[in-house]
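All protein chains but one are shown in place.
Each chain gets a letter, A and B, in the order it is written, and its residues are counted from 1.
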Amino acid sequence: MHIHYLDAVRAKRPLVHSITSTVAAHFSANGLLALGASPLMANSPAEVAELAAHSAALVLNIGMPTDAQVEAMLLAGEAANRAAVPVVLDPVAVSASAYRREIVAKLLARLQFAAIRGNAAELAYLADVPWQASGVDAGEGSGDLAAIARQVATRYRCLAVLSGARDYISDGKRLAVLANGTPLLLRITASGCLLSAVLAAFLAVTSANERFQAACEACASYAIAGEQAAAGLAPSQSGSFAARFIDALAAISAAEVAAAIRIETGE
Amino acid sequence: MHIHYLDAVRAKRPLVHSITSTVAAHFSANGLLALGASPLMANSPAEVAELAAHSAALVLNIGMPTDAQVEAMLLAGEAANRAAVPVVLDPVAVSASAYRREIVAKLLARLQFAAIRGNAAELAYLADVPWQASGVDAGEGSGDLAAIARQVATRYRCLAVLSGARDYISDGKRLAVLANGTPLLLRITASGCLLSAVLAAFLAVTSANERFQAACEACASYAIAGEQAAAGLAPSQSGSFAARFIDALAAISAAEVAAAIRIETGE
Partner (left out) sequence: MHIHYLDAVRAKRPLVHSITSTVAAHFSANGLLALGASPLMANSPAEVAELAAHSAALVLNIGMPTDAQVEAMLLAGEAANRAAVPVVLDPVAVSASAYRREIVAKLLARLQFAAIRGNAAELAYLADVPWQASGVDAGEGSGDLAAIARQVATRYRCLAVLSGARDYISDGKRLAVLANGTPLLLRITASGCLLSAVLAAFLAVTSANERFQAACEACASYAIAGEQAAAGLAPSQSGSFAARFIDALAAISAAEVAAAIRIETGE
């Protein structure tokens, strides 16, 4: 499998505007910078529309939402939609509170997303599939993950990326299942948030009809950088892993991704 | 000394809701995750009561307080009190401003805490003992640290944990003095904030009459993980230490804590 978009990210250094949580902001910015993109964190309603319209992609992450931040998300999202800037939604812990459910409903009603990325519990909620979640983790649950990804993509007319031990990527028709990754990625806070930002960086350098492929490459680059960073570490070494993962995001090459990718794609 | 609660934290993965400062959020979340707990950071008044009621413990940290955050703390704290969810107060730099003194007075008047954890200057303020503090550090001062811990516990009918070169843990009657730790823990920002969160994780898996013991174990696990992480590092290597400390929190075993603990308990 040829990897097209990683080098494009590094060549174009897309400006990725994130409206995200306090927990994820620093790690996401460092990860984007390591990958080769240009991070921009800003969440004041007074400036986000202007910034989003001039960005190459926008990420809306509801990890620690407030009313002001939601107002900013709507303003930024509408400006991005008008300017054809791709927008990625990360519906963190959407089912954990009525407030989050309302926020996500509002965002989905008023904005058109290029992609939605979340864990199984979050995407199951968006697909109306019963799921037992606990807090912000994916929790335990049964359900056809591929069907959930496909349903989210169909319902919201966008890419759906359901990430976990395996990643399920769908545009409603096609489905890819990615088997790369490391459990250590689940042991560091905001790793999902950073994946959403990395996905946005890949979509920023891709035309609309190549987004499915770009999303597969984004997830693969991320997961394989994780494998590289985890090599030689014990499962408990999440602190060391976090630093090495940033290193790996900067060093990983398209050839390495192509050689290590384990993905199955079908209709 | 047998260590009971560390394995319980890992088995139950308690959801620990923190309302904390921008500085502490990411490090606290990573530390809780490494330890085996499940972190939840959220501070909107619109959702914290619902989240706190469904959490296993709540941490209120006034490191960077705002009016909205204080409103959220009161709502979350009252919901936690109603649901018998243990609440930990971290009165960061309480004596540094009139605003912080008022906030802490309000929190203490309206909420029942399971534990209060702070440094000597912070707990001396709560115990009405004169203390010379400088900023958010403990500063220099004299005073009977054991008496301060005991007085805070008695006055606020909760556990008091006074941490520093030695930790003083009291429930008003009993007093434990823990001699473990490393100066490197004082060289990383938010290490006290994370200890408050770790304490909350231990209280989350403990019945009310075992909390004194659980608090001793929380402080010991934390301090001994620090000793492990500091092994082989120079006193200046706080950057390297921070990553290794996260690793150590994940790897440390109850047997290791039991073997290394240096604690004296009395009436």
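By our rule, a residue touches a chain if its C-beta (ideal position, glycine included) is under 8 Å from a C-beta of that chain, and two chains touch if they have at least 3 such contacts.
All figures in this text were calculated on a predicted structure; none of them were measured in a lab.
Trainee: Looking at the full complex, which residue from B:Q112, B:T154, B:T189 or B:Q228 touches the chain that isn't shown here?
Mentor: The single option touching the absent chain is B:T189.
Trainee: Looking beyond the chains shown, say which of A:A42, A:L233 or A:A254 touches the absent one.
Mentor: The single option touching the absent chain is A:A42.
Trainee: Extract the touching residues of subunit A with respect to the undisplayed chain.
Mentor: On the side of subunit A, residues 13, 15, 22, 25-26, 29-30, 33-34, 38-44, 46-47, 50-51, 54-55, 68, 242-247, 250-251 touch the unshown chain.
Trainee: Footprint of the hidden chain on subunit B, which residues?
Mentor: Those residues of subunit B that touch the unshown chain are 21-24, 26-27, 63-67, 93, 96-100, 134-137, 187-190, 234, 236-240, 242-243.
Throughout what follows, only the chains that are shown with their structure count from here on.
Trainee: I'd like to verify one number: the distance from the centre of subunit A to the centre of subunit B, where each centre is the average of its C-alpha atoms, in whole angstrom.
Mentor: 33
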